[in-house]
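To start, I am sharing the structure in question, which I have written as structure tokens.
For this depiction, one protein chain was excluded, whereas all remaining protein chains were kept in their positions.
Chain nomenclature is as follows: A, B, C and D, assigned in order of appearance, with residue numbering initiated at 1 for each chain independently.
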Amino acid sequence: MVEIFSEKQNGFTWLDVTNPTQEELMEIAGEHAIPRSSVKDSLEPEHLPKFEQIEDKIFIIIRVLDQEARTKAGSIQQASRKIAIFYDKGLLITIHRSEQPLLRDLKTKYVDTGKVQKENEILLHIVYQALKTYEEPATRFAEEMDVYESAIFLRKKVPDILKSVYKVKRRASVCFRIITLMDDVVRRLNELYKKHYLAQDLLDLQLRLSILYNEIVDESNHLLNIYISFTSQRTGEVMRVLTIFSVFFMPLTFIVGIYGMNFDFMPELRWHYGYYFTLAAMLLITAVIYFWFKRKRWL
Amino acid sequence: MVEIFSEKQNGFTWLDVTNPTQEELMEIAGEHAIPRSSVKDSLEPEHLPKFEQIEDKIFIIIRVLDQEARTKAGSIQQASRKIAIFYDKGLLITIHRSEQPLLRDLKTKYVDTGKVQKENEILLHIVYQALKTYEEPATRFAEEMDVYESAIFLRKKVPDILKSVYKVKRRASVCFRIITLMDDVVRRLNELYKKHYLAQDLLDLQLRLSILYNEIVDESNHLLNIYISFTSQRTGEVMRVLTIFSVFFMPLTFIVGIYGMNFDFMPELRWHYGYYFTLAAMLLITAVIYFWFKRKRWL
Amino acid sequence: MVEIFSEKQNGFTWLDVTNPTQEELMEIAGEHAIPRSSVKDSLEPEHLPKFEQIEDKIFIIIRVLDQEARTKAGSIQQASRKIAIFYDKGLLITIHRSEQPLLRDLKTKYVDTGKVQKENEILLHIVYQALKTYEEPATRFAEEMDVYESAIFLRKKVPDILKSVYKVKRRASVCFRIITLMDDVVRRLNELYKKHYLAQDLLDLQLRLSILYNEIVDESNHLLNIYISFTSQRTGEVMRVLTIFSVFFMPLTFIVGIYGMNFDFMPELRWHYGYYFTLAAMLLITAVIYFWFKRKRWL
Amino acid sequence: MVEIFSEKQNGFTWLDVTNPTQEELMEIAGEHAIPRSSVKDSLEPEHLPKFEQIEDKIFIIIRVLDQEARTKAGSIQQASRKIAIFYDKGLLITIHRSEQPLLRDLKTKYVDTGKVQKENEILLHIVYQALKTYEEPATRFAEEMDVYESAIFLRKKVPDILKSVYKVKRRASVCFRIITLMDDVVRRLNELYKKHYLAQDLLDLQLRLSILYNEIVDESNHLLNIYISFTSQRTGEVMRVLTIFSVFFMPLTFIVGIYGMNFDFMPELRWHYGYYFTLAAMLLITAVIYFWFKRKRWL
Partner (left out) sequence: MVEIFSEKQNGFTWLDVTNPTQEELMEIAGEHAIPRSSVKDSLEPEHLPKFEQIEDKIFIIIRVLDQEARTKAGSIQQASRKIAIFYDKGLLITIHRSEQPLLRDLKTKYVDTGKVQKENEILLHIVYQALKTYEEPATRFAEEMDVYESAIFLRKKVPDILKSVYKVKRRASVCFRIITLMDDVVRRLNELYKKHYLAQDLLDLQLRLSILYNEIVDESNHLLNIYISFTSQRTGEVMRVLTIFSVFFMPLTFIVGIYGMNFDFMPELRWHYGYYFTLAAMLLITAVIYFWFKRKRWL
């Protein structure tokens, strides 16, 4: 479906193409002299971000974070949607498979109101808004990590905390990778339109996102390690309690076992104070073990 | 064996040489002025990818993923097969030890039909198709990793899951290394034939494969770590159960042992409520341990 | 709130703007020809350090470590406060949200006394003092790490030592990241004012801080690893004690259990030396286990 | 000891100096204008590879893998032997402490037969052959790793497997470091003698060795990690068996202990079906534990 978002009277033409068939795209390409290789890239929904300049023509592929797909997305293609942008003097063509509200928003806000009269300004706005889709999730991921971190340190029992941290890590590292891949696009646009204030904003946004996601991935790695440390520390403590109890009770249980034997001839059993002697002996053994443990600093 | 895939009438000559003896190769080299060092490299089946330009002549070595060898291959040489390509104005010579269907396919599709009339276009097609052999396994590896990941998180008992993840990791990192080594070839070809649409596609494919394999290797490392965490977490839990049981039962077993002794003179045994007192004492001990555990948050 | 820190009679104007409304800032921007993008950056409290030069005008954002926020800060934005600096020939404008004593101190010390007559010298002083705020915490962090290290090696029981080390690590790595981001600002200022002695001091300070924080982060990683090693080493030792006791007492307890059975017909029970034979047998078993352990080097 | 491997009639002079005293070396240096610093470097047996060019003179130090020292060598100096090479127009001097068969072999093969008439060709041959000494051990290391890997995965009991893997890793990383240090020598020679086919072969060999050793070091790191995972997985399994047995038997052993007490007044002991009730109770407890374990998926 081809929509005309802006016509020549605005100073430039903007065609928005949603989910085109190969034929539709071929036709548009023919009209506007879009290179064959760009058409092919436009048809590939899994294409990674790229910037291509052929003489004055610019062909850009960016990826917009998909708000719905977010929770289950484990790869770049699952987590984001492609927008192909073809730019020529006075002409802007945006191609994408699913509906992209950010494009319509830009049209309403800047083109319909006549605020923007140059097609390259719209180009910068599109890339800026595309990057912006990664900003809110970054904050959300950071907040999730804070929840898990405090849970780990306060030793709350959160079910499947390992799994949750791992999932945030995985999604954050996918975003980080996309942002890193957009770096080239942002840098080239910044060079071309150096004087435009948005060009600098683009660079700043890209840097900020890159640092934000890097922090989240780092944090998740730290947390996983800390969690394992806590687990192993705890196992060690449990172990110590088990060992202390065992070492105290095993000799005692052995002794009472001895005098539980039914031999006809066991002189101690006949002694008047045999029972008390035995109790005293066990008390002594307990004391010895206690001091041994004290010296070993296990108690 | 030398086959003529294309003759001069097509605008260029393409010789395909399968498993040549040193003499055969020497003869061809003599005829077409192939440098001695290139002949030597062509004879080495283990040679790594490379790009060499001598004046207008180009000598390329690429490696094609071997479909059969895939499951057991742990090194670059085991996992892939070499194709040496010698290119000169109007001349293309491809040299390989085993039969390479991708070359014959290209001949049938582009040369026999007359679609391609330039030898450098065939060159780009060969390298592109060679890289393509790494694409399908990448998807397959990613899917395998998904299976293992869900098995680990859902705590299914998959036999030898560690081994399986490790094997995928190893094969993926071999592929990743080959693709990284092909980087130079791809970049140089892209520079030489910048205007050809395939040159850009080559770059894109190389980047995509590089990212795909990198993701798989990353993922496998993450999974191995997570698996170890789960194991140690589980051991900790098992430990806690063992310790709880031991701490509850060891004192009780000791007490019943005491009154199982056969001393002639043990006044408690004669008391009328001795048995009930003992039971009460054991209940008390159990309660004390219970509250101690509660405070320690082990229960 | 706009304060005039220096007027033209001093050779330059310095305006210090605290917590401005957007309107206030717009007005100042209009008067002094500050670019629109810089105004926008000035209003963002979370902006990362940056250096921008537009012809002769310089726009800098630096971040000052927040003395109060220090203990709980886990991200760049929580740990530090932004100062935006706009510099033009004869003009210096500093913009910040919260009160920044370091600016007032510089005014009192250098401007009021007439010691500094050039606006760029004040600029260098501001950035230098901003970096200086990271110096004292670095020393404090290093000292804290020393306390934790000695606690770990002397096996003192410090509650929550893992947590403490992790917190220092996290705060240090936030500082390290800010300092790394200030690198560009420092380098560009050093190029512009190469001859000024402060320019070189800036570089030195930045390098020193970078190394200090890097050392702290390294140290904390080492300590966490060492701590885990100690824990696991200790668990191993505890385990060995438990196992030794169990292996000694389990066979003995079994034997005394046998002769504690109440079968009517158990010939051993009737033997005159049955009891002594049994004791001797248990002694023998103990000796066998003892030598087995000795050979295994567990004792 | 100085030997003349080639005299001027061959087009160049080649002096091979074995284990020279300082005086011998000084004399040769005086005759052939070898710089003082090169003489000093030649006398140091521990010197690392380097390439130095003084006008037209070239001074190279390479290190040849020592075949005997291989099994116990943990450092660059223990694992390899130095050869210093001084090259000037028409002159080649090779200096080394121990006998170096590869030099004599080159003399026999290329100089005596008159195959090589230029001194720089011999130079390339020497460096190539020196690098070649690292090739066969790489293959051997890789094979050793394969043995250890299969032993680990098939859970064969190989004594000291950790130690063996660690030793291969250490030796391989020493080789990797030497090869990396030779990189500069190889690159500079390649630039100087670009047209010679051996110059390209040198680069290829260096790349191949670098990748081979890198793979071995990687592989050994992977294996050590996997081994630890297996160990901890196994410990977890052992633990589970221990816990299952303990949890089943501790309550039962406690119950039989109760009715083993010798209190005069224990009504249950007098009941006709006391024994059978007790057996039934124990069966019930066993069943409860069994289902609890089933639900916990420990059985």
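As a working rule, contacts are C-beta pairs under 8 Å (C-beta built on N, C-alpha and C of every residue); 3 or more make two chains touch, one makes a residue touch a chain.
Predicted model only: the values in this text are computed from it and were never measured.
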item	value
Residue of C:His32, C:Arg97 or C:Arg240 touching the missing chain in the full complex	C:Arg240
Hidden partner chain, touching residue among D:Thr21, D:Ser37 or D:Gln67	D:Ser37
Interface with the undisplayed chain - residues on chain D	35-37, 40-41, 47-48, 50, 52, 74-76, 155, 162-163, 166, 169-170, 173, 177, 181, 224, 227-228, 231-232, 234-235, 238-239, 241-242, 245-246, 248-249, 252-253, 256-257, 259-262, 266, 268-275, 278
Hidden partner chain, residues of chain C it touches	142, 146, 153, 197, 200-201, 204, 207-208, 211, 215, 218, 222, 225-226, 228-230, 232-233, 235-236, 239-240, 242-243, 246-247, 250-251, 253-254, 257-258, 260-266, 297-298
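One rule holds in what follows: only the chains that are shown with their structure count from here on.
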item	value
Angle of rotation relating chain B to chain C [CA atoms, steps of 5 degrees]	145
Centroid spacing, where centroids are CA-atom means, of chain A and chain B in whole angstrom	23
Set of chain A residues in contact with two or more other chains	228, 232, 235, 239, 242, 246, 253, 257, 260-262, 266
Pairwise touch network: line, ring, star, complete, or other	line
Which chain pairs touch, all of them	A-B, A-C, B-D
